[in-house]
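Shown here: the complex without one of its protein chains, the others still in place.
Chain lettering (A, B and C) follows the sequence in which the chains are written, and residue indices restart at 1 in each chain.
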Amino acid sequence: MSAVAAVALAGSGLLLTGGLVALRARLLGAALALQVAGVSLLGGAGATVVLGADPVGSGFSGAVEPAFGIDGLSGFFLASLALVAVPALVFAHGYLPGSAGAPAVAALTAAFLGSLAGVVVARDVISFLGFWELMTLVPAAAILVSHREERARRTVFVYLAVTHLGGAGVWVAMLALARYGAFADPGALGQGAQLLVALAALVGFGTKAGLMPFHSWLPRAHPVAPSHVSALMSGMMIKVALYGLVRVSFEWLPEPTLWLGLVLLGLGLLSSLGGVLYALVQHDLKRLLAFHSIENVGIIALGLGASLLFAHEGEALWASVAFAAALLHTLNHAVFKALLFLGAGAFDRAVHELDLDRLGGLLRRMPWTGAAFAVGAAAIAGLPPLNGFASEWLTLQTLLHLAGLGSLGIGVAGGLATAGLGATVALAVYCFVKVVGLVLLGPPRSREVAEAVEAPLSMRAAVVFLAGLCVLLGVLPGLLLPRLAGLAPDGASLPTHGGLELPGTGALPAPALAVTLILLTGALLLARGRRAAAPAPAWACGQLVEPALSWTSAGFTKPLRLMLEAVLRPERTVTARIEGGVVQEIAYEGEVPHLFDTKLYRPVVRIASAGAAQARRLQSGSLRAYVLYLLALVLALLVLVRTGALG
Amino acid sequence: MTDLVVTLAWLSVGLPVAAALLSQLTSRDRATDRIGLIGAVGTAGAAGALATLALVRSGEPVVSGVVLVDAASGVFLAVIAAVGLLSALVSPAYLDGRERGFFAPARARHWYWLGFHLFWAALLSVPIAANLGVAWLLVEATTAASALLVAYSGRRNALEAGWKYLVLTTIGLTVALLGIVVAYASAPGADGLSALGWGSLRRSASEMPHEAAVVAFVLLLAGLATKIGWAPVHNWLPDAHSEAPPPVSALLSAALLPAVALVAWRSKVALEPAVGGGTARAVFLGFGLASLAVAVPFLWRPLAWKRLLAYSSLEHMGVIALGIGFGHPLAIAGVVLHVAGHALAKALGFYATIPLLQFQPQAALRSARGVARTSPATASAMGISLGSLSGLPPSPLFFSEVFVLLGGFLSGHAAVAAVAAALLSLGFLGLVHALIESMLGEPRDARVPERRSSRLAARLTLVVGAALLALSVTAIALPDSAPVEALVRWAG
Amino acid sequence: MSGATAVAGAVQIVGGIALAPLLPGLVQSFKARLQGRRGASPGQPYRELRRLWGKSAVAVEGTTVLYRLAPAVVAAALATGVLLVPVGGRAPDWPVGADALVLIGLLTLARFTVTLAAWDTGSGFALMGAGRDLAYSVFVEGLLLLALVLAALPGGSTDLRALSDAAGGSDRWGEPAHWCALLAFGLVVLAETGRQPIDNPDTHLELTMIHEGPLLEYAGRDLAYLQWAAAARHWIVLVLGAELFLPHGGSFWVRLATLAVALPALCAALAVTETWQAKMRILRVPRFLAAGAGIALLGLVSWYLGGGA
Partner (left out) sequence: MSGGVVWVLVGLALAVVTVRRRSAAIALVTAQSALLGIGAFALTPGRSTEFLVASLALVAKAAVLAALLGWSLSGTREPHPVWDDTPPILRFGLAATLALGVSALIPSIGLVERSSEQATVALVAIGIATVVLRRATLFQALGLVVAENGIALAATAVEGGMPLVIELGALFDVIVVVVVATAFHERIFDELGSGDTHGLRGLRD
């Protein structure tokens, strides 16, 4: 057995023990430490494979014997898992004590990490499906352990229902692949089978990844989970679903299919725009972040779709670049989304409140967490020189070149995707300006916030580490690019730079860019000097600035809400209390309903339950009816026999 | 060797009958219980030994007279013996907490043990019957024996359930008997009982006139379906399961249904040459899909605990039908695993109602709520049971369902298997909702659970949970184990 | 590095840093003429910058370090951006590269920072402007990228120098795609420079401010940075417009000369539009920009129907 395999095994062993130890409440710290060690070993094993070590373990097989292995792709996801999980666990060390059912949650965290890793390294159908189901169930259990109230139960049910229904797609896809032995040679898949597998995989993995329109569970489930679990869900779970999608569409389908690429592009566009639009109109921080996960999954899907289309057109280089772009964004999103969720958790701990309109001014009171959170926000908004910009730049480049690929359909699709992604990025900027402004800046909007204190060391350390990762990945994305491009099927080999340098682009020399920006800013600050007059209140046409004048989340996004009224269909009610012709007080209620729920999911559910109610009349309680069923069955069978339909 | 097998066979049928009769002799309740329990242990021992023997020597089946012991009988015997033993062991706990009933209180226990052991004896003899006719007689006997047990509590609903059970299944079995007569009549040179022996039936089937054979087959299947509880003739099942005493419900759901399903399976194997593989398969797949589909809307409704389990039985019988229909080796392995796993999980679920009803009486009529908040032991029993029944890993039912579906794909029934997968996950919605609410919902009224009943629940959970885990562990090795290979060879 | 490239580099820096304020000045004076006023001289912006440089900055109560950093960051981002924009199709290989998307990223960074500063002050007017600016930017970015797609079609590269070269020559003018790109980019210029009909740079009524709004709380050198940044924004988009979409060609020197003519011309064009166009209602702007996007898409389609020459 190779060293890598040994390390991986040791890691899983440590993870397991960490999970078991966690059940003893007193040993929480030790348990988390064990889990950290285990997951970092797993990640290390993965990283070594990504960095060029030979794949370990077996390849995929349709047999029932359990088989495991790590190849480049699995390695990449293992490594990303470790990068997210380690800070999440460190965070949990400060976060869990004092929350409901801490030991159980800690144990479940280990189980969750185990199942995530399991899906990625599984090489046979049964282990894959088994870990897949566990990956769905464990977070549900974690949520239920920490919240039991009606709303949480409802949420968990919706989560399990939607993901499990979609999960049927995964089952069908995997079982069909096994049936045709397509793991070994994809050529064995016939036309019809290809269609079946592709559609099933799209629905199955798409649901779990939160691609619109299968996303309905995501903004519900992620916010209620304990913060470090939400970080793992948003950071890794939906990515593991994408891992499955990548395997199917790039490895197990015979040749890159045009329609699949276009569909991925379309879903990606829908998810990125839809996700960020709905994120913009949220006012609960975690729910907002959840919608942003949908957006970023969309961006990744755009990269994957582009890669398929390039491959279909025979552009090996750009196909692998697009593939790398998708993977790079996967990693980046995992990092900054984990950072943001953990930050949100820290705020929640400090002020027991995540309504954007009740926070504010936390940068002063929680400088470390606040600063790290701001970095994460800037990263997810795609600002240079942070990691979000690097991967979004790469994705945009691929889409832009897709537009020039030479056939009308693909060209227009590429053009639309480019414009859409541009708008998405702008919307993300809009959204996170709002978030940072409302959470970190301005005056505190409630007493708890005014009295907030900085989070304990472990929580601070976690977010600061992740913020550092955001900067590092932003400044040196080029070190990863060739590796990731190499992971693509017939992946092209690219030279290694610090920045991203590709033919057909003006290059993104991230390190130089960062240095330049910093130097110039420094110089300008020096030139500005420290001269400043006495502080003055902000200008409000001469009147005093009162809290009543401060801007709300809804107020800031109002222009866009008005511009997109036709799409978002916001609902508002203004009630004025007038006495003697004088307006005494005005109450304003506004919300943006989630159209996918109101227009798609609820009707379906309503119809289904109505149909079920009708069907339940079969059990009418009358014995004679039942005997009649039997009679009818026998007669029907006899008729079938007589007509030769049967036998 | 053969003699040993035959002796064991007669023992495992004779012991419960003896116990049934002996338990009538004494007049004291405790003594009756003791006799019943001793008899149960003895029976389980004999049947278990027979089962192990059958599984070990699954290569060469033993046929002598009306006794047939092969791999299939081994599997089903083991299941029936295990469930029967557990049911017997929990019975006193149920009998103690019982109010007025069908029988005069003085003799109630005697009647119970009489019915229980006769029922069990009939059940144990079904899988080792070497003959279609005899098998039919025994199945019919189970009806007579269990109908009174279903109505045991004497409540109005119980009477209703018992009556429906009696009438429906008797009519069904009459149709099945007609099928047998047809088969016998159209079997060339049929003279005497031996003509209905599984082996000779299969041999003579190849010369049967096709149409008559098909008629015989569909009549037989339609009739047995009423007893197995395949949709659309399952309607007695939820009523009987929800009204019978928990130990009996467990026997009905975990032992009776699979046992009759085995008879159907054997008939398929026997008549296939005459009927044609396609037709036989189609009938089973039809029943399977119908059962899965019919179960879904009922699972979506907040049901009383036992009724919920009953409808999940409908669903799982559907899975078994599919597995038999697919006929692929993997699917057959799935069926074996499914029968065993379903039996254990379902039995645990039914036993859990004994403590449950003690501290949440209205759970007999409405869905259970928030059990975890009042009695963790009971909650763990119910949770493990329902979790396994909804096919969540690492329960054996997860593996068996993968096996069956994969077998379906491999045998080229991709469409059927895909639909089945969809229906299963639709049914899952109801089960998981019930799981969440019954564990964590707000309890309607929480009496304090007795320590005794929660001890019972805890012990059961431990035993059955361990057994389930063991099954899961063996799951992977199952498909190419000797018994399954023997089954595959037998099923052709 | 050839002499031409060296000159190009010099022009980039000198033009971007020193000449930038001249552009808004030019627009203003042209406008004054068109409106029949004498108006201020084109050099007016320089005077204002000198005045502001002498004044001391005002710190708003309760602001954080972000408020103080913002002007420097914005100016730095724009200064870096200036390095990316080639003149005469040439630019030395600055370490920051010459990629169009990087330039867009830098502009976004500037916008982000200004808006954060607005939040830091918590001033209503600043946020009002910022909100509108960001809402516009959603549509502007999309439009800008579409224009970029069209511009990149012939060259197949997003290197601004390559783009500029591809735009050279006369044959481009035979393609509808190029015209569509030109139109789309024209709208982008209006939006990015904050000109009518999208924004009114001369307004002194807080409620109507868009780009001016966030600057409201600043004074002294901070404001000087921000105003210079606004001017640099003019420089970047106008030079880009000239380089990518206006006719040019021949040797570097000819193209440099063309640029020298084109810039005042563009300023004049801005002045003209500002004069005959009234400011639009906020809610009509997106439709306006969306129409531009539609045109750009038509251009894309026409390009492929035209055989993707």
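Just so we're on the same page, contacts are C-beta pairs under 8 Å (C-beta built on N, C-alpha and C of every residue); 3 or more make two chains touch, one makes a residue touch a chain.
Fair warning: this is a prediction, and the values are worked out from it, not measured in the lab.
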Visible chains in contact with the missing one: A, B
Contact residue for the chain not shown (choose from B:Val41, B:Val63, B:Ala141 or B:Leu469): B:Ala141
Touch with the omitted chain, as defined above, among B:Phe76, B:Phe102 or B:Phe116: B:Phe102
Contact partner of the left-out chain, one of B:Arg156, B:Arg366, B:Arg452 or B:Arg489: B:Arg156
Among B:Pro105, B:Pro209, B:Gly277 or B:Pro361, the residue in touch with the chain that has been omitted: B:Pro209
Option touching the unshown chain, where B:Arg34, B:Arg203, B:Arg301 or B:Arg373 are the choices: B:Arg301
Residue, one of B:Leu22, B:Leu178 or B:Ile476, that touches the chain absent here: B:Leu178
Hidden partner chain, residues of chain B it touches: 102, 133-134, 136-137, 140-141, 143-144, 147-148, 151, 154, 156-157, 159-164, 166-167, 170-171, 174-175, 177-178, 180-182, 184-186, 190-193, 195-196, 209, 211-212, 215-216, 238-239, 242-243, 298, 301, 303, 307
Residues belonging to chain A that touch the chain removed from view: 616, 619-624, 627-628, 630-631, 635, 638-639, 641-642
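By our rule, only the chains that are shown with their structure count from here on.
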For chain A and chain B, chains touching each: none
Chain nearest the overall C-alpha centroid of the shown protein atoms: A
Furthest chain, CA centroid comparison against chain C: B
Chain pair bearing the highest count of C-beta contacts: A-C
Chain A-chain B separation of Cα centroids, rounded to whole Å: 44
Whole-Å gap between the CA centroids of chain A and chain C: 35
Chain centre separation in whole Å, for chain C relative to chain B (CA means): 78
Overlap residues in chain C, where contacts from two or more other chains coincide: none
Multi-chain contact sites of chain A, meaning residues that touch two or more partners: none
Interfacial residue positions of chain A with respect to chain B in the complex: 64-66, 125-126, 129-131, 133-134, 137, 144, 148, 150, 153, 156-157, 160-161, 164-165, 167-168, 171-172, 175-176, 178-179, 193, 196, 200, 609, 611-613, 615-616, 618-619, 623, 625-627, 629-630, 632-634, 637-638, 640-641, 646-647
Of chain C, residues touching chain A in the complex: 56-62, 64, 66, 69, 71-73, 75-77, 79-80, 83-84, 95-102, 104-106, 108-109, 111-112, 115-116, 118-127, 130-132, 134-135, 137-146, 148-149, 152-153, 156-162, 206, 216-217, 219-222, 225, 282-283, 286, 293, 296-297, 300-301, 303-305, 308
Interface residues, chain B side, partner chain A - complex: 163-164, 167-168, 171-172, 175, 210-211, 214-215, 217-219, 222, 225-226, 232-233, 235-236, 238, 275-276, 279, 282-283, 294, 296-298, 300-301, 330, 392-394, 398-399, 402-403, 405-406, 409-410, 414, 417-418, 421-422, 424-426, 428-429, 432-433, 436-437, 439-442, 476, 479
